[in-house]
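My structure is below; once you've seen it, I'll send some questions.
Right after this comes chain A.
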Amino acid sequence: MIDPAIIIIVLYLAAALTLIGLRVKRANDVISILATGFALLAVILNFLLFPPWISLPGILGLDFTVNGYTNLIALIATFIGFLVVMYSIRYIEHRKSSYSVFVLLTMGSLVGMAYSWNLFWVFVFAELATITSTFLIAHHFKTTSLEGGIKYLIIQFFASIFVIVGLGLIYQEAQVFGYAGIGVFSIEFLLTSGILTGFIGKLSLFLIFLGFLVKVPSFPIHTWLPDASTAAPASISTLLHAMMIKVAGMPAFLILLLFYSFFISVTFWVVICSLGVLTMLVCVIIAFAQDDLKRLLAFDSVSQMGYVILGLGIGGLAITYYSLSADSLWLVVAAGGITAGLFHLLNHSLFKSVLFFSAGAIEHETGTRDINKLGGLLQAMPTTGYVMLIGSLAIAGVPLLNGFTSKWMIYNACIAAGQPAFALIAIFTSALTFAVFLRLLCSVFLGQAPGTYDKVHPAPKIMVVPSLILAAGCILFGFLPQIALVLLIFPATVVLLPTAIPPPMNPLFWVSLDLFLLATLLFIGLIVGYVLYRIKGGAQPIKADEKTMPFTGGALKDPYLKVDEARPASTVFSHPFKPLLNGFRRTHTGLVNFYIVWFVLFALLLLSLLFVGWI
Partner candidate 1 sequence: MQTVFDYLFIIALYFAVIGLAFFFSWGASWVFRKLSARLQARRGPPAYQPIADIIKLFGKERFTPALSNKFLYILSPLLALSAILILSFMIPPGTPLWPGPLAFDLIVILYFSVMFSLAFVIAGWASGSTWGKIGASREVVMILSVELPLAIALLIPSLALARGGFSFSLSITDVISAQQGTFIWILPNWFLFRYPLAAIALFLTLLTKSWMRPFGDIPEAEQEIFAGSLTEYGGPLLGIFELARLFRFYVFTALFVDLYLGGGVGFVFPFDLLIFLAKCLVIVILMTIVHVASARYRISHVFKWFLTVCLAFALFSLIRVLVGF
Partner candidate 2 sequence: MVKITAIKEALKALFKPATTKYPHGPPSHVPPGLRGLPQFSDENCIGCGACVVCCSANAISMKDEGDTRTLSIFYPRCVFCGRCEDICPEDGISLTEQFELATTDKKNAEVTIVFKLVRCSQCGDVISTRKHLDKIKERIMTNVDATVKEEVVRDLPKYETLCGECRRKLSYELNTHTQKYYARRWES
């Protein structure tokens, strides 16, 4: 068992080391890889060895705890962080020398956030991560990237105000002063002491939650993410999406844990669930209209976070029902919902990293991110293409990939909790996601290249390997989700809900038992089909090119129209949505003031609900 403080110190020290070796990029790479590798190994060791609920009072009052939940978050952070560092070796070759410094600092802060079991320290590390990652977003120091970075910083700081107010209210409520009072914010203390039971306690929790919800992000306050991730280099976008928003959003979920204990209100949880549903639906529709590869992925990320919020919200709803009716069956649903949400969190970090890594590879090789200008890349970059295919299918929830399992569990939890409407919207969103990614895949990888991308090379191996590892993870968790559920997710669930029903007893996890059978049946079908295809043994596929040119209606060789001119638009899918999309487009003005007004309005709405006493 390794003290989280050691991991953080190693990462910060490594950052300092890279400062010394600023000019030598290779040395920086080696240091970064070693440091992040160590962090990853340490977290895995913690996973294997930790005795539950060990709290390490640090020298500075740092309140680190190693338990299932913190380990899961830290694992996501270090694992994706390690792959990001590996990926950026080739991706940003002409980078600023400060790149590694800030990556390692952000990593350290994120690990600190992950292991902190104290709201104050969570806040401190979150601010650290925000500041360091701003430099990463603005890495290129161009107008757009600077603008993206500053926008990110402004919105994040604005959100922090809510957190600070919330923390101050708790401080006020606890009536302890001075540095020693930081112990008040320890999660365990908050859970047991009862200072949160009053209205002020609830209000403070709520404010902190709102502040951290920006980092998740949720629907009306998601706007910083697409801008920031478009401005940032692809590796940083991955960092932002795959780990930042999860780790940074972690406190929000952590607050949910507190909510589980203090908010025994059906309305509250229905509002949270609706928030999740709205997030997923609206953002996926906006993602539809995007032509920029990374922007599309960013909006889709927000949409996927909606699933996580929905899963956790359903968990809270079930706990509320449980405390109202004391029927232990509700605990099953609660465990199902929370597990499903956390599982989707893990899955999302897997497939979204695959997609961002691939998007980065495409941008690296072709120099553009406009999906209308791309086409036929599967010939040139086959590995990237197939990896992205796996990632897209997983995110769309095609059976036998990991996205399907977690989404299935969320739907089942919704229906079991008596909220089928949420499940139906989630299913519809899944179909929309499917369409979004088909559009992306089809126009980028399939069809004919417009001609300018004839000399595209496959991406460098070191850029492909991380996405290969992640894609393998997607397939593994698709076939055998029990591994993830039992080893990674359930320990985290137990932290949030100590009375959770373990997977084998919970019918909501039963899908995993049949997935192997489903896989066998699918395989049988494929084999039967292939045998049918090959049944006419001797005949060789014909090769004459002219004979096997695609059918364009007869104008193939006519000088009137060349074959590569004959391309229908990739926006066909979004055509029926056009009026809706234009409506959404008008609301996304890109002005920070406007976004902050949104945030304030949203916060006022929720707070007024709280004050009225509905939640």
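Side notes on the structure shown:
To be clear about the criterion, a residue touches a chain if its C-beta (ideal position, glycine included) is under 8 Å from a C-beta of that chain, and two chains touch if they have at least 3 such contacts; residues count from 1.
Regarding candidate selection, all candidates are chains of the complex that A comes from, given by their letters.
The model shown is predicted, which means the values in this text are computed figures rather than measured ones.
Candidate 1 is the one, among 1 or 2, that touches chain A in this complex. Of all residues in chain A, only 327, 329-330, 332-333, 378-379, 397-399, 404, 408, 411-412, 415-416, 418, 420-421, 423-424, 427-428, 431-432, 434-435, 438-439, 441-442, 446-448, 510-511, 513-514, 517-518, 520-526, 528-530, 532-536, 539-542, 545, 547-553, 563, 566-568, 572-573, 575-576 touch candidate 1 in the complex they form.
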